[in-house]
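Heads up, one of the protein chains got dropped from this complex, but the rest are sitting where they should.
Note that the chains are named A and B in the order they appear, and that numbering of residues resets to 1 at the start of each chain.
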Amino acid sequence: MSATFTKSMARNVFYGGGVFFFLLFLALTFDTMKVLPTRDNSQNITPAVAHGKKIWETNNCIGCHTLLGEGAYFAPELGNVYKRRGPDFIKAWIKGQPTGMPGRRQMPQFNLSDADIDDVIAFLKYASEINTNKWPPNIEG
Amino acid sequence: MKYQSQAVAKLYFIAAIGLFLGQILFGLIMGLQYVVGDFLFPAIPFNVARMVHTNLLIVWLLFGFMGASYFLIPEESETELFSPKLAIITFWVFLAAGAITVLGYLLVPYASLAKWTGNDLLNTMGREFLEQPLPTKVGIVLVALSWLFNITMTMLKGRKTAISLVLTLGMLGLAVFFLFSFYNPVNLVKDKFYWWWVVHLWVEGVWELILGAMLAFVLIKVTGVDREVVEKWLYVIITMTLVTGIIGTGHHYYWIGTPAYWQWWGSVFSALEPIPFFMMTVFAFNMVNKRRREHPNKAAVLWALGTSVMAFLGAGVWGFLHTLAPVNYYAHGTQLTAAHGHLAFYGAYALVVLTMISYAMPIIRGRAANPERAQIMEMWSFWLMTVSIFFITLFLTGAGIVQIWLQRISATPMSFMAVQDQIAIFYWAREAAGLVFLIGLLLYITSFFVKGESRAFE
Partner (left out) sequence: MCLNNVNLNNENSNSANFNLAELPTAQAMSGQQDLPGDFAIWIFIFAEMLVFGVLFVAYAFTRAHNVALFNASQLTLSLTSGTINTLVLITSSYLVVRGVAAIKQDLSKQCAYWLTGALLLGGVFICIKVLEFHAKFAADITMSTNAFYMFYLSLTFFHFMHVLMGMVILACIIIKAWRGGYSTQSHTGIETGASFWHMVDFLWIILFPLVYVIR
């Protein structure tokens, strides 16, 4: 009698389990959203940062680089590049592309204005100050 | 073929295979760019090639899912498709949108593409996998809704089985979670947090429902095992998927600015994520061992078993390898992630679509199974592609481990580019394995054109 395994119960467990864990996920999300302001450096989001993020996105930087470890793995991590290289280096680097060295990986020339580059740097500075639980392990990213 | 309208699946399958070929070609271009950095520069920079590679993957899998469901749902529901015409219109709309988008990537600088397609109205572009211009994103939503509508209406007028219910639920989830791709706050942490609601909740959530339903369908067909047994297994497996996978999203929330407790939640639940994949392997082999008949389509059985094993290895084992927070601290964003991505996508999703195509295409073409010679060729292509992707994974894993060592653990860490030079040999090996994969794929395509004596329906 008790050796049963029915489809309707399996289905109930599926729906019940699915709803249960999604609700739990929502609860954790709710808590995360409450805690974020203490960690996400959002107090330093200026119009320059917002514009810099847009330039970052509309030039598809994530197609080669990683940002906080996410993206493509073809070019260096940029979440901490502000701390690794500093603003002047970044500006010169973006302007100097492509290097044209034969056989080396090439970064395109995006023809950004000085103001645009400054905004990208502002965005990268903001990103570098997010509390990432001490990731990456060292400055090389 | 039991229902005439199932034939619309053919269009979708052909498109899927064509786009798959495109994906592999761009993969090879990128693989070469890893070692010959200026290859095809500036005509096709790496970021463009990658965008094409990943977007083609997503689109061909979606074509595969749609085709598979247009074949599967009428048969499960025991009725003609609600509207074959709508399915055909949707096909051409999606194909045209996909083609225009890819051409846009290739021919227009991305920034201009963004400007011309209304990215200034609603910023959604330039995030990994969600690079599509706004009109394409809206198009994807409309296509998904049309697909969902057609399938749901078909199901409503016919028999409602667990398989079709789970498949439809998966599609509903796919459509719903894609809506988060329209949310792109300036706050980078929130951006990334909800970006995963599309990416993770797709591939480690609702897509697994689609995967499970399609695999269950093919297994019922080729083994003749009792539907009750298969459907119970299906429910149990997808329950485990959701139990582990939803909170498992937390394994992406370790280092992106989200609270530290995600390291515990994410580690614990994602450590259990291999369980549903393992159950799937046990399930598939169990069903085949208990088969009540010998289906003439041997190739389809091979694809189905291959799906269950490779999904377990790619998603389960390679996922587990770097999912625990202390490991992920070093592995995050390295070639190890790429290794996992390749094997998991191939093992779980590419293979399940190829399984469905392998089972359905001969039937759509009016026979129970392909001629012996065609099947042997198809099985060769399975082994070539599967073994070569496995080697791609091994080489990338090797690259990842050396990269982690030199760049992150060593007392004198090397810079990213210096490390890349050190691991070039792995990239060369990966490219070679990729060429074998291409040969396998070409063989697969050839197998459709092999003539010979084929088994008629019993």
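As a working rule, contacts are C-beta pairs under 8 Å (C-beta built on N, C-alpha and C of every residue); 3 or more make two chains touch, one makes a residue touch a chain.
Just so it is clear, the structure is predicted and the values come from calculations on it, not from any experiment.
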Touching the left-out chain: which of B:Leu40, B:Ala271, B:Val327 or B:Leu443?
B:Ala271
With the missing chain put back, which residues of subunit A would touch it? List them for me.
1-10, 12-13, 15-17, 19-20, 23-24, 27, 31, 34-35, 38
On subunit B, the omitted chain is touched by residues 228-229, 232, 235-236, 239-240, 243-244, 259-261, 264-265, 268-269, 271-272, 275, 282, 286
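Throughout what follows, only the chains that are shown with their structure count from here on.
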Per the C-alpha means, the centres of subunit A and subunit B lie apart by a whole-Å value of 23
Inside the complex, what are the residues of subunit A that reach subunit B?
5-7, 10-11, 13-14, 17-18, 21-22, 24-25, 28-29, 31-33, 35-36, 39-42, 45, 49-50, 53-54, 56-64, 66-77, 98, 100-108, 110, 126-127, 130-133, 135-141
Could you pull out which subunit B residues touch subunit A in their complex?
30, 33-34, 36-38, 41-42, 45-48, 50-51, 110-111, 114-115, 119, 123, 125-128, 131, 162, 184, 186-190, 192-193, 228, 231-232, 235-236, 238-239, 242-243, 246-247, 249-250, 252-260, 262-263, 265, 329-330, 332-335, 337-338, 407-409, 413-417, 420
